[in-house]
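What you see is the complex with one protein chain gone and the rest in place.
Chain lettering (A and B) follows the sequence in which the chains are written, and residue indices restart at 1 in each chain.
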Amino acid sequence: MSIKVIKPTAAFASLLPTEYLELVADGPYASPKTINDLGTFKEIIAEHPHCAGCGVALGVRLTVASLPAPADTLIVGTAGCSFFGLAQAALNYSCSAFGNQNAVASGLKRMLKIRYPDTDKDVVVLVGDGGIADIGLDLTLHSWFRREKIATIMVDNEVYGNTGGQESGMTQEGQVLNMAPKGKNFAKIPVFELARVSGCVYGARVTVASPKKIGRVVRKAILLAREVGPTYVQIYTPCPTNFKFPPQQTINIAKKAEEGYYSFQEFISDDAQAYWEKNFASSTM
Amino acid sequence: MIEQRVVAPEYLFNEAEREEQFITGSEAVREAIKRANVDMAISYPITPQSESMHLVGDIYAEGYIKEYFRGENEFAVMSSVAGAAMGGVRVFTATGGPGTLRAFEAFPTWAGARLPVVCAFMTRGINSPLSIQPDTLEMAYMLDTGIIMLHAENSQDLYDMILQAFMIAEKPDVHIPVGVFVDGFFITHTRDRVKIAPPDLKLPPYNPYSAPVPVMDMENPPIRQMRDPFVMKSNFISYAAHASWQQEILAAAERSRRHIAHYLGNLLEAENETAPVMIVASGTAVSQSREAIESARQEGLDVGLVKLKSLRPFPTEELKAMTANAKAVIVPEFNRVGWLAREVRAALEAKVKVVGGPRVFGGMTMPPDLILDEIRRCANE
Partner (left out) sequence: MSITPYRVLVGPEGYLPPAAASRGILLPEKGEALIEGAIVPEEEAMQAIATKLLSAKNPFFFPGPQLLWDWKEGVALKAQAVKKLADLAGARVIPMPDYRPKYPMINPAVEINPNHPNLTIWHNKIDVCVFIGVHCHYANMALKIIRGGTSCYTIALCGEAGHEDAMISLCCMGMPELARLTEIIQSMKGEQAA
């Protein structure tokens, strides 16, 4: 039903700017697209003001290209660089106070479930590492403990990109950054491991060097969050501006990380596995 | 759960035959929420608010509310409440004192996002040192958050104002949050006679599609919208857009004046407003003032009273009119900073002498004699 919100009224259809006509005709709404279709359809984020080579921009773009039901998806964000691309997204996007994303998403998801018991309204949290691991960690964990049916996705650039390159809890130990003038003196916060013990029924850790994997795990995380419980995806999204590497190196850096400390990892609960096999095992992705 | 039918708000407020009950302020909250057709309530304990949200939980269990849970802290609760309101439903929560300050960042985001949340604030002291006792200090901080602020004198006000708050908050031309403030313990934990509407009546449901902003449900256009802050670029266009947005939030509060007048009678109530000495108060300071005035009259002193019901928007013009004959205005308060005296002074523009006090705080009661002393001083000047 909600696809109606992107059907033009006949009287004004011809007056819509090209970009909207393309979204209507070739967007991902009527027939959802996957990562494999990139380049063949009008994307939800056409343009964005991120820095050249921004890993976060790529992570956000790949995530929204992987949504199983974009016409019924709401993104909850927060302050941080992810805002730049998402503010241009052809989706409902909410962003209020820094770090409160999983609490906002909890209220939204529960109420949408009550208002639309028979329609899957996907509430997806998509924010940076600082937003999830530092200022919003308690709200993130509690949404998992409460088993809120939300998919939480971290675009992890291992730094506060938006405020000028400060240390975040996800920064690697030893890294010198603003506010860590002698190097960070504790390890990356193990959010991925916390997800596993805090109630997430599915988790995946990936990098932007593996777009197809992102497509697969994001979709799986959202579909499982609908019925089974909270899910978590952590995407390594390197930041050329604050780590001062050339923008064309982003993918290489992500690839190297994936071969080392940022290896691909996945976990799934028994419930989620059973549900997945029953409902989606035969699906192509 | 009693089967309920929807009635017009005016019927529920003014016409339906009321039954008088001898109940606590917390119970008055329960009775209001029972009739408010609320979709969701979220709680987090803090004295003296906790009991009212327990009781709201009880009526959730009975089926009067569709969803209820205990959040992890006040900032999270206020954020979840925001999410629910964005999803197009009627929500209620309550807090007080340190809880209000813990959640503080949420309140301007509610107003800025045009969320018609209703929140009760059972006021208490703010640390340090730790105090759970009555004190209205937190209201000083809330004055400029953009939310509408009503202040209840007693349990009757509390019951009425909570119900009325939903109607005011949800008006399409207003559509910003309403805080109903009540002095903790003095009202929440004491019994009083409260006249309440029959339990089988409730308010009409909230219609999200009349809201001044789209609902976040993907069922109304545009598909590309942002709730809330939207522009982060450094150029004049962004500044102008943000400024116009903020002006619109202030305008929404201005528009609430006539709705407040419609439901509450007026933004203030006055007695004997031609008197040379006037007391201007809100909350339980009004009740203490009534007693002081009674004694003063027995002494032959001519004193009037203005009870402020709405603090945001502030009834500046009405207050000016009600104190036009006064040579002195006394503002008794339950806090150390005297935020109401500041407001009154600003409104009256130095045309009248404003006595900022008496003030008590930290849980102290306000003996009417303190106010009486002030009346005597002003009357004899």
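Everything that follows uses one rule, which is that contacts are C-beta pairs under 8 Å (C-beta built on N, C-alpha and C of every residue); 3 or more make two chains touch, one makes a residue touch a chain.
In this text the structure is predicted, and so the values were computed from the model without any measurement.
Engineer: Tell me which residue among B:A8, B:A241 or B:A324 touches the hidden chain in the full complex.
Structural biologist: B:A241
Engineer: Just name the one of B:A106, B:A211, B:A292 or B:A326 that touches the chain not displayed here.
Structural biologist: B:A211
Engineer: Touching the left-out chain: which of B:I223, B:I330 or B:A379?
Structural biologist: B:I223
Engineer: Out of B:G57, B:P172 or B:P276, which residue would touch the omitted chain in the full complex?
Structural biologist: Of these options, the touching residue for the absent chain is B:P172.
Engineer: Counting contacts across the full complex, list the positions on chain A that touch the omitted chain.
Structural biologist: Where chain A meets the chain not shown: residues 4-12, 15-17, 20, 47-49, 87-88.
Engineer: In the whole complex, what residues of chain B lie against the chain that is missing from view?
Structural biologist: Counting over the whole complex, chain B touches the hidden chain at residues 114, 171-173, 175, 210-214, 219-226, 230-231, 233, 237-238, 240-241, 243-245, 247-248, 250-252, 254-255, 258, 317.
We take it that only the chains that are shown with their structure count from here on.
Engineer: What is the distance in Å between the mean C-alpha positions of chain A and chain B?
Structural biologist: 38
Engineer: Along chain B, where are the residues that touch chain A in the complex?
Structural biologist: Residues 39-40, 42, 66-67, 69, 71-73, 75-77, 79-89, 91, 105-106, 109, 113, 214, 216-230, 232-233 of chain B touch chain A in their complex.
Engineer: In the complex formed with chain B, which residues of chain A make contact?
Structural biologist: Listed in rising order, the residues are 1-2, 4-6, 29, 49, 71-74, 76, 83-84, 87, 89-97, 100, 103-112, 114-116, 121, 138-139, 142, 146.
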